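The structure is given below, and queries will be raised subsequently.
All protein chains of the complex are present and in place, except for one that has been dropped.
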Amino acid sequence: MTDALTNGGSPIETTVLGADEIILNMGPQHPSTHGVLRVKLKLDGERVLSTECIIGYLHRGVEKIAEHRSYQQFAPYVDRMDYVAAVSNGLGYCETVEKLLGAEAPPRARVVRTILTELQRIASHLLWLGTHALDIGALTPVFYCFREREEILKIFEKYCGARLTTHAFRIGGLQYETYDEFETDVKRFCDDFSGKVDEYETLLTENRIWVGRTKGVGILSTADAIALGVTGPMLRASGLKWDLRKAQPYAAYDQYEFDIPTGKNGDTYDRYLVRMEEMRQSRRICLQAIENIPSGPIMAKVGKVLKPPPGEVYHSIEAPKGELGYYAVSDGTTQPYRVRVRPPSFINLQALDKMARGALVADLVAIIGTTDIVLGEVDR
Amino acid sequence: MANDPSEKIPPSTPPEGKAEGAPVSQKPAGEAAAAPPKPAVPAAAAPPKPAPPAKEAPPKPVPLDNELVQRFKARFGDAIREATLDRKQAIILVAAAQLREISRYSRDDEKFDMLVDLTAVDWPKREKRFDVILNLYSFPKNERLRLKAHAGENEPVPSVVEIWPAANWLERECYDMFGIVFEGHPDLKRILMPDEWEGHPLRKDYDILKQDTAWVRENLQIETGQ
Amino acid sequence: MIDKFLFLFFAVLMIGSAIMMVTRRNIVHSAVYLITTLLATAGIFLQLKAEFLFVVQIILYVGGIMVLFIFVIMLVNLDVAIRMVQFSRQGFVAGILALVLAVQIFLALWIGRAGLPAPAIHAMPPKNTEAVAEALFQHYMLPFEIASILLLVAMIGAVVMAKRRV
Partner (left out) sequence: MSHLIPPAIAPFVVPVICGIVLVAVFPLLAGYIVLLERKLMADMQARLGPMRVGPHGLLQPIADAFKLLIKEDIIPQGADKFMFYVAPLISVTMALVAFSAMPFGPVFQIADLNVGLLFIVAVGSLGIYGIVLGGWSSNSHYSLIGALRSAAQLVSYETAAGLALVSALLLAGSLSMKDIVQAQADQGVWFIFVVPIGFFIYFVSSIAETNRAPFDLPEAESELVAGYMTEYSGFRWALYFLAEYANMVIVAGIATTLFLGGWLRPFPGNHQHLIGTPFELLDALPSLLFLGVALYCLSLVPRQPVQVQKLFMAGVAGACVLLAAVMALTLFPPFDAAREGVHGAFWFMAKVGGYVYTFLWVRFTFPRYRFDQLMRLGWRFLIPLALVNVLVVSASIVVQQNWEWKHPVVSTVVTTAIMLAVAFWLAEEGAKPEPAPQPADGE
């Protein structure tokens, strides 16, 4: 029975007592690996010596499927990658194909896209906050977060009939006009939401245990973050003020004012603060956008059958998790020759080893939580 | 704190130098914001443009010859095979053998400090069937650049992990999906597919219904995964 | 009657689990039998109406020391211990020694039996907690303090040795 102590690992004498390194398999079924991530840990006591992520349990071959579907047919598939931020996925894909076609969505469509995408960002961050807090042992925030997320999902449902995998946008614009109370719904949500974020912060931000669990844990320096290709809130928490919405605006982001929150230390606590502030900024964008939705068509004239001229394009957006990029190659037929997705979760997850070395198992849980991965996107 | 990259390192190519289709900003509206990303900028940015005319000239790749390409050519000569601009995005085709040196130069001298993505495209009818594609991004310049190298079926490509650690998993994925071997990769093994899987699914000659039936039978105890 | 029965029960339990303890291959099982032995000892204290000793035996030996024992046993790799041959041909020597010891004890008891007091039937004073305290802190104050200092020295020594490795 004691084989368990040494299985798999080469037993190395590390202490006088003769305690060996332990190999611990976390996942693929584990409460805090957020799906089917499997992390192979090499432990000395409870200290992490190294980690190895074993992924692919949710691999569905999305990129292969793309090559056998028409451009429009593939659009719903992208929703299934980062399934907690389906709207953002859809936006990235639609804009990429529009670029491949040389078309552009009309202004009204772009503003509505912006609003929905920002709501989705809030929803995604709320889900992250709830599960992250749950990982660290705070049982209550998750329910508050889901309460607010529910409001957003209701707006999605009213708009396009779906809550999770929405397929809200079409290549060239939107399929549906906004429903009648769209503006009031979004406005009401935004008005309520400001107080709610404060509520979460009251529970956590200055809580001694929370600070103790997150501050100085999983530090990622700016240089490391860039070298590892880490993007999104994690990069910003590491101190680099970079946001694709500002750097290379898409949709209608160039029209709105918002700040890019950054952190100082690149630890778990900073990542938490950055995401909290991002929710506030997203709310700000929504409020600005809802004030003035331009009238006009919602669909560009792209035709029923899409045949982009041969060539290739890379386009990326600031998804809730980081830079979500699509690299599409057309050979002039109705089906893409190749669609490559640059999944932010996949690349951010690569930084896990860097952050986790020397931490405790309990810290690892916090670090995985703060990486904000969705396995559907990691594995595609 | 390095909150604003363009304050740290003065851009070597000013963003305005886009005249002849500069490398790369994503779209014209984006160029305006290539300046320091500050909240004030979007207010000054161009108002939303009217929808573009429905029928433009269809976009197509055109040859590119700007300062950046010239610097690359001056430095590497023949290793820079071709430079094109496709949908306002710069693509440089380089010799696979020189990929690592060119990458290092791109990172250190041209400040393309982040490897955004590394992937491949399979063109089975071509003599060297694979395109290995590196998507680079420069924080100081707010520009993107795409390096492309051709590789044959059993021809190793130099790994760029030592230049951008981010390439580690990306190269593994490429190997997994296309079977491209990256020379010098610290731990080149499959990442998404099971380790013992036969075949590389994203190759064009790997049918979408195909699978490693032997593996499926042995490991999942079912006849077929379909 | 019931006293005798209780005594026999605890005594048999104690000796039986002591034997089991030294013959188990699995060190955790040994520890569990040791715990049983200690609990049986506590039971005999209780049967003698020494409630305070009974509780202290449980708190200190079973609740404290043995928990640490088990803690350490679990940290150490058990593989090696299990695979080792248990009695490495010292059984013969040990048997002789045990026999000699048994004979010695028996002789001592037999020769000195006249001097032994009759089995104490009278009940202990009802407040034996106070009695123990009085003994320790009044009559045997000095030895008690010396023993504490000895323990303190051992503890500090352990801390210093452990600290160096960190």
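Just so it is clear, A, B and C label the chains in written order, and each chain counts residues from 1 on its own.
One rule holds in what follows: a residue touches a chain if its C-beta (ideal position, glycine included) is under 8 Å from a C-beta of that chain, and two chains touch if they have at least 3 such contacts.
Everything numeric in this text was worked out from a predicted model, so none of it was measured.
*Asks:* Give me the visible chains that the unshown chain touches, in label order.
*Replies:* A, C
*Asks:* Consider the whole complex, including the chain that is not shown, and state which of A:153, A:186 or A:204 touches that chain.
*Replies:* A:204
*Asks:* Tell me which residue among A:135, A:312 or A:379 touches the hidden chain in the full complex.
*Replies:* A:135
*Asks:* Give me the chain C residues in contact with the hidden chain, please.
*Replies:* Within chain C, the residues touching the omitted chain are 26, 28-29, 32, 35, 51-52, 54-56, 58-59, 62-64, 67-68, 70-71, 74-75, 126-127, 129, 164-166.
*Asks:* By the contact definition given up top, give the residues of chain A that touch the hidden chain.
*Replies:* 1, 3-5, 22, 24-25, 30-32, 46, 133-140, 143-144, 147, 203-204, 207, 209-210, 212-213, 360-365
As a working rule, only the chains that are shown with their structure count from here on.
*Asks:* Could you tell me which chains are in contact with chain A and with chain C alike?
*Replies:* Common neighbours, chain A/chain C: none found.
*Asks:* On a CA-centroid basis, which chain has its centre farthest from chain C's?
*Replies:* B
*Asks:* Distance from the CA centroid of chain A to that of chain C, rounded to the nearest Å?
*Replies:* Whole-Å distance between the two chain centres: 61.
*Asks:* At what distance in angstrom does the C-alpha mean of chain B lie from that of chain A?
*Replies:* Centre separation, chain A to chain B: 21 Å.
*Asks:* Using the average of all C-alpha atoms in each chain as its centre, how far is it in Å between chain B and chain C?
*Replies:* That gives a centre separation of 73 Å.
*Asks:* Residue numbers of chain A touching chain B in their complex, please.
*Replies:* Going through chain A, the ones touching chain B are 55-56, 59, 61, 63-65, 67-68, 99-100, 102-107, 110, 222, 226-230, 239-243, 246-250, 252-260, 262, 264, 294, 296-297, 300-301, 309-316, 323, 325, 327, 329, 337-338, 340, 342, 346-347, 350, 379-380.
*Asks:* Which positions of chain B touch chain A when the two form their complex?
*Replies:* Listed in rising order, the residues are 1-5, 25-27, 29-30, 32-34, 37-39, 41-43, 45-52, 54, 56, 58-61, 86-87, 89, 91, 113-117, 119, 121-122, 133, 135, 139, 142, 144, 146, 164-166, 168-170, 177, 190-194, 201-202, 204, 206, 208.
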